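Reviewing the structure listed below.
Note that one protein chain of the assembly has been removed; the remaining protein chains are unaltered in position.
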Amino acid sequence: MSHLLAITVAAPAIAAAVLLAIPATARTAIRVVSLVGATVSFLGSLQVAALYDRGQGGLQLLDSFPVVPSMGIYLKLAVDGWGVALLILTGVIIVTGVLASWSVGKRDKEFFLLLLVLVAGVFGVFVAQDLFVFFLFYEIAVLPMYLLIGIWGSSHQVPAGGPFKFVWKRFEVGSKEYAAMKLTLMLLVGSAAILVAMFLLWGHSGARTFDLQVLEGTKFPIHIQHLVFPLVWLGFGSLAGVFPFHTWSPDGHASAPTAVSMLHAGVLMKLGAFGVLRIGMVLVPDAAQWWAPIVGAVAVINVLYGALCAASQKDLKYIVAYSSVSHMGVVMLGVATVNAAGWNGAVYQMVAHGIMTGLFFALVGLVYERAHTRAIAKMGGFAHVMPVVAGFFTLACLSSLGLPGTAGFVAEFMVFAGAAKGASAWWAIPGVLGAFVTAVYVLRACKAIFWGPAPQGEYAQLQDVQRTEWAAPLVLGSLLVVFGFWPRLLLDFIDVASQGYLTRLPALALAQLGAP
Amino acid sequence: MTLSLCILLASALLAIGAYGVATRKEAVPLLLSVELMANAANILFASFGHFRGGPAGQIFVLFALAITVAEVAVGLALVMLIYRRHGDTALDLASEARQ
Amino acid sequence: MSALGFAVVAMIILGSALFVVRAQNLIHAVLWLGVTLLGTAALYAQLNAPFLAGVQVLTYVGGVVTLMIFGVMVTRRHEGIAAEARSAGADRAFVFASALFVVLALVTWRNPPVITATAPIATSADLARALLERYLIAFEVLSLLLLAAIVGAIVLVRRKDPEPVQTPAGEPAALRAHASEVTP
Partner (left out) sequence: MSPITLAVVATLAPAATALLLLVLFPLRHRGMPAAWVTLLGSAISLAASCKLLVDRIGGAADERAVVPWIEERGRAMAEIGVQLDGVSLPMLVIVGVVALCVQLFSVAYMHDEPPRAFGRYFTLHALFLFSMNVVVVAPNLLQLFAGWELVGLTSYLLIGFYFAKPSAAQAAVKAFWMTKLADMGFLFGLLVLYVNTGSFEWTAPTSTVVATWVSALLFVAVVGKSAQFPLHIWLPDAMEGPTPVSALLHAATMVAAGVFLVVRADPLFAQAPATREVMLWIGAVTAVFAAGLALVQRDIKKVLAFSTCSQLGYMVAALGAGNAFAGFFHLGTHAFFKALLFLAAGSVIHAVHSNDLGDMGGLRKRLPITTAAFVIGALSLAGVPGFAGFFSKDLVLTALEGRGGGAPWVMLLAAAFLTAFYMGRVLIKAFWGELSQKAEHAHEGGLSMTGPLVVLMIPSFASGFLGGWLAGQVKAEYHLHLGLTPVLASVMAVAGLVAAVVVFGRGGQAPGARILEKLDAWSLVDRTWATAYRLGLLGVASIAGWIDRYVIDGLMNLTGWSAIEGGASARRLQTGLVRDYALLVVVGVVVLALMGVLR
């Protein structure tokens, strides 16, 4: 299977093309085709993991097609250890996401089509070894979100106020159109920064190529590096929810439909962090080390500030969305440590948070679909009527607050250990504090929604998990525990990649790492 | 009669035409002003052709004449359209693009 | 003779052009344009381009001016009332037009064109040869353009919707209000 990666990436896109040929009335066929496309990708990513030689490391399963050879653009696909872990995450999330959106009622053909296109882009980013193609896939992954939220999203009211009250006259803050527009614009500004950085790299590589391997081997002049790194950091960082460019995330996630939230928070935000790690840290290592303390400081703000913001929310989806901001801060903190523990932790946190937040959004979607409210104050005692949802929600909460035995702990612990060992040991303190605040807000929400006397009136008849709805909680929940108890399933892959990239770092980092 | 004088004459005609374009509110006088400006250009072509020799200058005037005629035809057609839509030939009415 | 002739012709051209842009009566403006074009024809004749002068008289004075008059006639709503040409913003237009002239004159004065004759002045026979040899393709393309323009004009004016769209009530008033809004 020499084209395994190409198949994995193309399967959702092919499924999307097939969907075009299916009439919109064939609702079952649409779902089945989508599921098949997603499943092929998922199996493909598992096969990638099986074929990847952990002993050897590096890039494997190389597959290359010329696109614009004259500009040095090749569709070059290959995976490293990070890619393997993230491919599996994406596969899991898309399969469960498709199953979780089985009951989409409106324009379902277009919905699944966009979902599949989006996920093809995500797969592409994780395996692209050509900067141009990387960026191309990145855009493919980001743009369908506008339609997905704008058409299938839900609106709500945000009361006007604050020093910028007058903006409410111009836009309906809180509406789905507003959320979609804000998300797209903020991410596109980020993309513009990335584009500039990309051409800077291309122009100064000397080789006139976008090949990541060649670029990795190039020593860029330090002033170019200092231009490129902040552009990459803030460009990709806007997708990773880096403070203060995170504000698209709460509104976007709160407005998005279930599967879109799952994919967006679960996988797409990781593209941002992955970009910072794979492009920023690896391609311009000197500037990256200079900037690392700043990246770390901002990440720490993300962790603590995101957690505090989450603690103040009254809308369930906002809580989960802000928790994503907080947890992506943990990822960025790991990225900023520039050591193996931190990078392993960062990638592991991407997977752990992806699964955890996927689970969260799937369950929130379930609750919302039944109760038709997301206001926590209106809920209570739901564990009496939906014990399964309650159980899995608790599990997601536990992973969120970093309880040992769940994937969240392994990830956060590695990040904090990396941070403590890194240049700025103090970062670990707000990081751990953020984890505590997380414990407060997730359990408070859990208690408010599920605990308490049995619900009366309209909520007394809420149904528990039904048919295809089982998929997301079951798969994601068990993965959280499995990866929590036996992290080496993924860590073996991740570590070999971190090792490989770290050996390329300049002497400063190596001296700093030293022998443990 | 020198080339400079011819250029000055053409410049004056062009300025007058520009004045007309900038002041006229209706389509037909506007077209007339445009004709003046086109004429100024033609005069330049003819003058240069005269002082330089050869057929090029005159050929260009001929082409420009033909193009002007085509322009007048289409322009008048548009005037008709505007008139039909608005019952008037005031070009200010045809500023929908602004909204 | 040459200088005097040029002066007379130039006076005719510029004088009639001024009437074209300032005339209140539309028909008068068109007729003044005819005078300008005739003056231009005379200028062509002075520039040793008799063929051009002929074409100018035939197409412009005979064709374009006639067309214009038709255009004015067709688009007048009220029979009998003199076609009035409204204008606005005369002051600033005058300033900028004069500036344009001054600048162009300045350019001409600062850099007087120096041109030496490279070939004898073309006769009508030369013109005919050039048109059908060297400029044949351009000539044919031009004929295509004319055809397209004619077809286009016909398509545009062909009546599809007999009803004029609803315009706001009290339209001239509205128009005036509109004009006063956009021109200070």
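Note that the chains are named A, B and C in the order they appear, and that numbering of residues resets to 1 at the start of each chain.
In this section, contacts are C-beta pairs under 8 Å (C-beta built on N, C-alpha and C of every residue); 3 or more make two chains touch, one makes a residue touch a chain.
Computed from a predicted structure; not experimentally measured.
Looking at the complex as a whole, the chain kept out of the display touches A, B, C. Check B:A22, B:A38 or B:I59 against the missing chain and you find that the one touching it is B:A22. Contact with the undisplayed chain is limited, among A:Q60, A:S261, A:S400 or A:S498, to A:S498.
Counting over the whole complex, subunit C has residues 88-89, 92-93, 96-97, 99-100, 103-104, 106-107, 110, 182 touching the chain that is not drawn. Seen across the whole complex, the unshown chain contacts subunit B at 18, 21-25, 30, 91-92, 95-98.
By the touch definition given at the top, subunit A reaches the unshown chain through residues 158, 161-164, 166-167, 170-171, 173, 181-182, 185-186, 243-244, 247-248, 250-251, 305, 308-313, 340-341, 344, 381, 383-384, 387, 394, 398, 401, 403-405, 409-410, 413-414, 416-417, 420-421, 425, 428-429, 432-433, 435-437, 439-441, 443-444, 447, 450-454, 487-488, 491-492, 495-496, 498-499, 502, 513, 515-516.
Following the convention adopted for this analysis, only the chains that are shown with their structure count from here on.
Taking the mean of the C-alpha atoms as each chain's centre, subunit B and subunit C sit 4 Å apart. Here the spacing of subunit A and subunit C, counted between their Cα centres, is 66 Å.
With centres taken as mean Cα positions, subunit B sits 62 Å from subunit A.
Residues of subunit C in contact with at least two other chains: none. Counting only residues that touch two or more partner chains, subunit B has none. Across the complex, subunit C is touched by residues 1, 3-9, 11-20, 22-29, 31-33, 35-36, 39, 42-43, 46-59, 61-63, 65-74, 76-81, 83-90, 92-93 of subunit B. Listed in rising order, the residues of subunit C touching subunit B in the complex are 2-3, 5-6, 10, 13-14, 17-18, 20-21, 26, 29-30, 33, 36-37, 40, 43-44, 46-49, 51-52, 55-56, 59-60, 63-64, 67-68, 70-72, 74-75, 77, 85-90, 92-94, 96-98, 100-101, 104-105, 108-109, 112-113, 115, 117-122, 126-127, 129-131, 135, 138, 142, 145-146, 148-150, 152-154, 156-157, 159, 161, 164-165, 167, 171, 175, 178-179, 182.
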